[in-house]
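Here the complex is missing a single protein chain, while all its other protein chains stay put.
For chain A:
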Amino acid sequence: MEKEIIIEQLKEIIKPYVQEKEAFEALTEHTDFINDLKINSANLVDVILDIEEKYDIVIDNESMERMLNVKAAIEIISTKLADKI
């Protein structure tokens, strides 16, 4: 799947948990979920569960450990989607 499409879909997923609207509007690959978007660390679990549901993938513990920014999320989603085929 195209990276741009994943970013758009990811934005939809994280939107309800974002507390920094400006950083969200200016989101790039380098945006950090916690430092920039101020997503509550307990809500990061919801982001991960929402991603699992949306793409029908399983995010293992090692992947979850890295799930702190947009770039890592895209990489993890792309890899897991490729593994499915």
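Operating definition for what follows: contacts are C-beta pairs under 8 Å (C-beta built on N, C-alpha and C of every residue); 3 or more make two chains touch, one makes a residue touch a chain; residues count from 1.
The rule we apply is simple: contacts and distances are computed from a predicted model.
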{"item": "Missing subunit (named according to UniProt) among the choices \"Right-handed parallel beta-helix repeat-containing protein\", \"4-phosphopantetheinyl transferase family protein\", \"Ion-translocating oxidoreductase complex subunit E\" or \"Electron transfer flavoprotein subunit alpha\"", "value": "\"4-phosphopantetheinyl transferase family protein\""}
{"item": "Chain A residues that touch the omitted chain in the full complex", "value": "35, 40-46, 48-49, 52, 61, 64-68"}
